[in-house]
Each structure stands twice: as C-alpha cells, then as structure tokens.
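One protein chain is absent from this view; the other protein chains keep their places.
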Amino acid sequence: MRVFTGLLAALAMMPTFAAELRQPSIAVDAIVGVRVVTEPGTVLDNATVVVRDGLIEAVGRDLEIPADARVIEFERGEDAPPLTLYPGLIEPYLALDIELPDEDETPPGRHPLIRADFAFDPAHWPAESIEAHRRAGFTTALIAPATGLLRGRSLLANLGDGGLAANLLREDVAQHGHLRERAPGGVYPQSLMGAVALFRQTLLDATWQARARAAWQRNPAQARPDWIAGVDALAPVLAGRQPLVMVADDPLDSLRVLEHVPAEVALVLVGHGHEYQRLASFPRKPLHILPLDFPDAPDVKDENDRDVSLEDLRHWQRAPENPARLVEAGFPLLLTAWQQSAPGDLLPAVARAIEHGLDADRALAALTTDAARWLGIDGFAGRIRPGYMANLVLVEGDLFTEKPSLREVWVDGLRFELAKSEPPEVDPAGTWALTLTFGSMGDVDGELTLTGPPTGMQGSLSVMGNNSEITEARVSGKQLRLRIASGQGNVSINLDIDGDRARGTGSGPFGEFSVRGQRSGPGIEEVQS
Amino acid sequence: MNRVFRQALVCALTLLVSVTAAADYRPDVEAWAIGALPPQSTAVVRNATLWTATADGILEQADLLVRAGKIVAVGRDLDVPRGALDIDGTGLHVTPGIIDAHSHAAIIGGVNEATDISTAQVRIEDVIDAESINIYRQLAGGVTTINLLHGSANAIGGQMAVIKLRWGADPAGLLFDAAAPGIKFALGENPKQSNWDNDHPRYPQTRPGVAQIIDEKFQQAADYARQREAFPEGRRARDRVPPRPDLEMDAIAEILAGVRKIHSHAYRADEMRMLITVAEAFGITVGTFQHVLEGYKLARRMAEHGAGGSGFIDWWNFKHEASDAIPYNPALMAMAGVTVGLHSDNPELARRMNLEAAKAVRYGGVDEHEAVKMITANPADQLGVGNRTGRLAAGMDADFVLWNGHPLSVYSRVEQTWVDGRRFFDRETDLAARAALDAERQQLLAKVLADDEADSEAESEASEDEPGLRLIGYRESELAHDQFCHAQDFGHVHGIDFRRGNR
Partner (left out) sequence: MRTLTILLGLLFACGGATAQVTALTGATVHPVSGPAIENATVLIDGERIVALGADLSIPDGTRVVDLRGRHVYPGFVHPGSALGLTEIGSVAGTVDTSEMGEINAALRVEVAFNHDSALLPVNVAGGILTTHTVPGGGLIRGSSAVMAMEGWSWEDMVVKAPAGMHIAFPAGAASDGDNQDLQLIERTLDQARAWRKARQAFEAGNAPRPPMNDQLAALAPLVAGEQTLFLHAGKEKEILAALDWAEKQEFGSIVLVAGPDVQYVAERLAADGIGVILDGVYEMPTRRWEPYDMAYVAAAKLHEAGVRFAISDGGGGFGATNARNLPFHAGSAAAFGLPKDAALKAVTLWPAELLGVAEELGSLEPGKRATLMVTDGDPLEVMTAIERVWINGAEYDLGRSKHRQLFERYRERIQQQVAGQGDL
C-alpha cells in the first residue's frame, strides 16, 4: 500500500526514536465496579477484574485490589445501564485476499489456484481490518487466506498492535478452500465443474505424490516422479489432523463440498445464510462458521409491485431464523463478521438472530468459548478467568443489542478506549498546514486536506511529499479524529478544532507526537458557496 | 369484530393453511420449499388413448396401472387394487414421459469448461441445479428425464448427467443412476473456436486438428490404461512409483473400454464420418451425434456403425456449418434405420417437445406414433435407460404424461406429469398453488411496506436487475445455454433487438 509508506519513510529518518518508545511498560490494572460475564451463562455483578502483564490475575466480587494496580473506575449515572465486561470476541474467519501471481509467472508444476502451501508472513498483517475488528469487540481472529481453490493455511492471532510478532498465537491452524474460484488469465478452470474437478484431482495428487516420492526415495533406480507444488501441505488435512475450512456459496454448494471432501477430513463450512433451506439434506453436521449478513428488505414500490421476487421476500423474512434453525438441527456453530459491510454490524445482527430464536448464551459461546475450543485455545482464551489472556470487551449494558455501545477493548492487557462520539460542533473541511512535533527529535511539516460534511469526511495527509489517504475521519464535538491505516501499522491523530486553528496529539508505530495546525484554505463546500 | 382481532384471525388461519398444506405436495417456485415429494401412488388411468411407444402402438380406450413407482399393467379392463387413485382418462391421451437428450437447463457455474481442448475430467453431476425452475416448467410440458450436457467448446467436453425431473429433490436425488455414463464431444466450428471473441486461441483451429487431437487423446488414454493395468499390486508395488491418477485420462479410458458413451455435437457429414472412423479404429461405437444436422447425408453409415441421431428438427443457417440443416433430417435418418431422437438444447423449447415431434410428421411424413417415440423411447434408448423409461409397458418406471388431446396437436396441453409413480405436475394443483403463492407474496409485500425501517434501508438499494433484461429474478443457471452452440440469449431482448442475435 502506497498510502502510508511515505509517512513511514519520512519518520524513519529518526533512527533511535522508535526503539525508545518500544520499551515495554509494566501494566497492572484493576477494573472495578463492573458487571462481569465470565463466560456464557455466568455473570458477576459489581465485580473486579485484575489484569497483570497481559493476563487475568483475578476475577470476583470483593477482591482485594493489588497495591501496584492502577484502578480503573467509571462514573455512572443512576439510570445508566451497567457497564459489562465480556471476554474478548473471537473471529473464526477473518478472510484476507492475497494477490495471485500473474498467469505468466505461474511456473510448471504449480496450478495458480492450488496454494495449499501458502502461509502468512508478517508483511501480510492486515492492520486496517484488525483495527476494524477490534473496534467491533474482537480480540482474537483466525486470519485466513481468501484466494485460490485450496488457499493455504490460516493463523491465529490476537488483534493488538505490534504486528504479527507481538500477536501470533498459533500457525498452521487450518487449511482453507472455496470451490467457486476461476483461474486468472482464462486458463483452466473457468467453470464450477472445472473447479470441482481440479479439487478432486488435487486430493488425488496429494495422496499420489506422498506415495510416489516415498517409493522413489526408497528406490531411486527408476524414473523420478514429477513434483507438484502445493499439494504436500494437504497431508495433515487428509489425515484428519488439520481442519479444512471451505467457503460454501449456497445450500447446493454446501452439499457439493460435503460430497467431495472425504469423510475423514475435519471439515468446517463457512456458510451463506441459506442453510435453513436444505438442512435435512446434509449427510453430516459439520461445524458451521456462519455469517449473519441478513438481507435488507427488497425494494417495494407499492403492494402491486410485480417485480419484487417472492424468493427475495421469503429469504428476507427467514434469514434471521437461520442460526436458530441450525442449532435446533444439531449443527455446531460459530459466528463470523465476514460478509458484513463492517465488522461492527455483526453484534446488531446477532441481536436479530436472538430475537428470532437463537439462544443468547449460545450466541456468546459461539463468539467466545466454542470458538476457543475449536481453535485449541480454550485453556487460555474465551473466558474471563485467572490465567487467561486479558482479552476483554467493555460494553454499556448488553453486547447483543440493536445499537451496542462498546467502550473499551483490551487485548493482552492493553487497553483500547473506544470513546463515544458526540454530534459534530465544528466543520474542519479545508486545507490545513500541520506541524508534527516528535519531542526532542524535531518537527515535520504536513498538509491535511479534508472534504465533505463533518459526518462523512474524506481527505489525505501529505508529509514530505508523500500522500496518504485518510482511512477514517470523524468529528466528535469539537474534536477531529483521524486514522490512517496501512500494512505497517496505524497512525491516529486527535485534534481540537478552534476556528482555523487546531492542536492535539498523534500516535503511530513509531511513537507519539504532538500536532499544531492552521487552516490555510477553504473547504470545497465553502468554495462552492 | 374489531380490526386487530380480525387481522390476527386471518394470520392464524393463513398459518394453519400453510401448516396443513405442508403435508401434501404443493408445487412451489423454490424446490427447497417443497417439504416432501408427492406420494408414490397406486393409480389407474382409465379409458384413455395410450401411446405406448412399444410394438403395441396406440391403444384406444385402454387403462394404465401404476404401483410403487412402476407401471404394473397396460391394457383394457385391468384389475385395479382397492383404494387406487382412479383417474378418468376419457378423452385424454397418455404418452410416456418426454426425454430430452440434450439440455443445459440446470447446470450451475458454467455450461462449458471452455479452456482446454479436452476437459474429460469435469462432471455435470457435480453442478446440477436442483433449484432450477426449468425443472418444474419442463414437467409442465411433459418432460420427465433430461440429459444435462456439457457445452460444445472443446473436442472432448465434460461428463454428462442424466436426471429425472423430481422437483424438490436434492441433486443426488435427481440423478437417474441407471443411465449409461456419457461424455460430450464436439466437432466443427465450436471446438476450432470459429465464433469466439478469442483472447486465448488454442490448438486446433481447423477440422483436421479436431480429428487429430481426438485421436491423440485416445492414444494417450490407451497408454495410461496400460500403465495402470501393468502396475503391480500388493507388496511389490511398495517401492515402485505408481502412475499418477488422472481424472481426464480415467474418463477417456472409460470411453475406450466402451463403458462411457460419446455424445458428440456435430453438424457436418464429413466430421461425423471422421469421428466414426476414429472410433472404429479404437474399436468403439459413437453413442449419438447431437444436433446431427447433416445426419441425412450419412444416415446409412451411421446406422451401420450404430450411432444414434439426436437432433434439432428445424434450426438452420444460424452458422455456416448449419447451412444444409433441413427439417426432414429425422424422417430421412429414420428411413435409413438410425435411432432418432429430438432434443431441445433450450429450456423454453423443452416445454413443448411434443410439437417438435409433430414437425417430424410435417416434414417427411413420419408416422405419428414413431414421432412420439422420437421424444420418448428413442432418446431413452440413446441414454441407456430404454429398459427403465420412455415406454408404457409393464415393469417400466411410471413416467408418463396425461394430455388433454392428441399429444402432437398444437391445441393440446399437459394435464398431469408423473415421475416414478409420483404426480409432480398437475395443472389443477398448479392453478391452486398459484393462488397460495400469490397470497404469500402479498402478505410479505405488506410486511415490507409496514416495516418502516426495512423500507428505509432498501431505498438506497438499487434494483439488481439490469433494466434492459427482459427476464427478472432468474438464477444464472436457468438461463444458461451453450454459448458456443447457437444464438440464444434470453436476457437482452428489448422489442426486436437483432443485435444480440446469432453470435
């Protein structure tokens, strides 16, 4: 991403600076006076949670607060809903597109869609999507490759800052696949039946290659078998030791996957929301990772509108029942924010599913304890329990509501405050000359351009000739909050706007800085008026 | 009665109706919504005109008895078990269920794997669309079995799937497992890429090239089969590198073993002769030529070789190689002793195959009963299911159609269609179901309109349908066709728009 590399490059001119700020800070916190849902079905009112060095040290009512703890207390009005601390949510399917090599670059021996040997590397760290998930209450995610027919291996990470190095929990968690893929450059396969055939051939190849190579190694005095790239990584899948997570597009696709994946494989389906239509047809009941992107109501002009599809109307009505129907039918279930337009849309969708029959504790388990168990981390994740990772989410009232109000997310004991937005009181549109001051290291000049209304601003930040798009610009009261995301990390800047002057602070992977600014040009709106 | 109470009552009643209706078969526009298939009845059709498609010919005032999915008896004054469903067939005609040996009406995700010159490894059975509304609509036209074929983009296409139109079943439940394995071949303009917007030209670009590549693939597969055959079993194999299993070669080896039948798209006489000679060199017989436009020019050769002809009756001149297509082709091929079937290759045409058979009478004077066989017994034989369906005879599957008049008359309509002794289509039931579906739709529309929030969300949503499209809400598979074969495009017909014609 070109977006942000410029800013990083500019800041890299201060060599010793980053190291200074990367020294760990010792953290002992006691969150007091909150309601704690330690795990689905278990609630402690007015309780305390002690966090030390990234782990939960103690949970309970009437705890003695350690002497070295920073006490975190909240002022609450009489009528305010209780602040509730939940275990951090676990996203079992954070899909990440990986760019395929050009058709010309695919060497003999490798099919461009067969990428079972793919594994992430720190350069793939999806900082932007990780922050979006964190803001939605997720603290851990299975990060999965989303390109190819057999796509490679996922890894499990916490969603803190500091990249993969600071957050990796497990590598090689599962293999991923999706039958509905077409090869780049118009080569085989370009149809679904072609993709299925390639899938079947690949499983055969994996078995054959293991046997053929072994035979040749034992007896090299024979023609050496050709080597097929990528398929060896399927060995643990075919042996049932590693799950195979397949995305299914519709009920018939689910059945198709079930038919073509051998029964000894630990198959998991990433679903589509139409499962209710053919539940009785499933020959097995594999674990489902279910998206909850319920459809909007069809666009209806009036009651005589002939063009509204009965099929769409039906699905609109029934989709929210889908999770409950799967549970009733005995399918194990996890939930994913995948397919939502933003991860934050998941919780209201869960609330709708609960309205339509999904048990609330079951829903919470799907996002915490059940997910942790499937991922093999239930000994230290998914609950608020001593010894577990201090992955927490703090909510006003309940988590599963139409408009959940998330206050804080803790990842590995580090606190991320998600301050509430106030209605905008200023309009920062225009061009701003900024000065970024890095303590004793000196100043860097930048230019910030913002357009659009305060409720939906866009813009860019230019530092030393490099231009970065603003990922998110929000106005809350008199404060402007900017975020720039990139593969290298996030930069956030908070500015208090006072007329044409601004003052505030910022932070990034390279540390904190202060900011001063002066509006030097009008916003586009003003130019037009 | 106040309004709220009345509304509640209406709701409760509607609910009740839908619950009780669930017990019976109710046709629906969505296959999944059909709870259970129609029951397998013991039933008799009395006093009807039976077109047996057997040596018995047409039986007047005869009865047809079915039980447990099979035809038990055909004849007059049959002994009918007590409690059998009794259908008065007076004035009605009964034919075997229609069999369409060339269809793409329920294939998901592409009819062609057009990339390589041979894609023998791909299988239509992996991508059957059990939700295709074409299944129900074709039942309403008297069709009970269709052969889902790969397209004609490559010389050796994919493996076909024969399905029965059991609307409501899963893909696996649709498969007609008795059918002989088959594979699509294609000759002429399509495999040589004559009419493609072609970014990826591939060998071959000529008819000699098509002939050569088929021969080459056959040789490869023969070698492959020999290697597999020669590979030792048991302990001796342990230190030997086994031949790599290859799904493409497996399928072609099955062709050479005579297990898998070739159904080859073919227009011109020369290329059909070519395939016959190549097949004979490998000791195999071509199953059918599909479309078989110039079949009449080598009909005796086809008959001697044993290839069937499965054709359009009157499509012609849409491509250069279709210049000499004539509607008399079925009559002439039949005269020469070829087993002739008529097919649709088009989901709309498939709904009136009886009229295609009638054209065989119109053009060349085929006997009416023989014409009915061209859409029943003959395609059944071609697909290897002639001992199961396509005829009204004891022991056959109870796949049959009730017509309200002469089955070849333009004025006749299908009243009922039965598959495996289950009544999947009944015009009366259909008319009743429309009302129920309409009521359901109205109720849901009202619900959307009453749901302010839903409404506001939707306003920003643009209609998904492209305005120029004549058809609304269809699944991709339902409009799929072999894009390399002919000129159909269901989508963009706006008035008379010739621009989309004849690609």
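To keep things simple, chains are lettered A and B as they appear, and every chain counts its residues starting from 1.
Simple rule for what comes next: contacts are C-beta pairs under 8 Å (C-beta built on N, C-alpha and C of every residue); 3 or more make two chains touch, one makes a residue touch a chain.
Everything quoted here is computed from the prediction, not taken from an experiment.
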Of B:25, B:218 or B:296, the one touching the omitted chain in the full complex: B:296
Chain B, residues in touch with the chain not shown (by the definition above): 29, 133, 136-137, 140, 189, 194-195, 296-301, 304, 314-320, 322-324, 326-328, 332, 335-337, 347-349, 351-352, 355, 358-359, 361-364, 368, 408-413, 430, 434, 437, 441, 463, 467-475, 478-479, 486-488, 490, 493-503
Residues in chain A touching the chain absent from view: 306-307, 309-311
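Operating definition for what follows: only the chains that are shown with their structure count from here on.
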Distance from the mean Cα position of chain B to that of chain A, given in whole angstrom: 45
Residue numbers on chain B that touch chain A, as the complex places them: 29-30, 32-33, 107-116, 119, 121-124, 126-127, 129-131, 150, 158, 170-172, 199-200, 238-242, 244-247, 437, 440-442, 444-449, 451, 454-455, 457-459, 461, 463, 465, 472-473
Residues on chain A engaged by chain B in the complex (per definition of touch): 180, 183, 186-197, 200-201, 204-205, 208, 211-212, 215-216, 218-219, 222-226, 251-252, 255-256, 259-260, 277-278, 281, 296-300, 302-303, 305, 307-314, 316-317
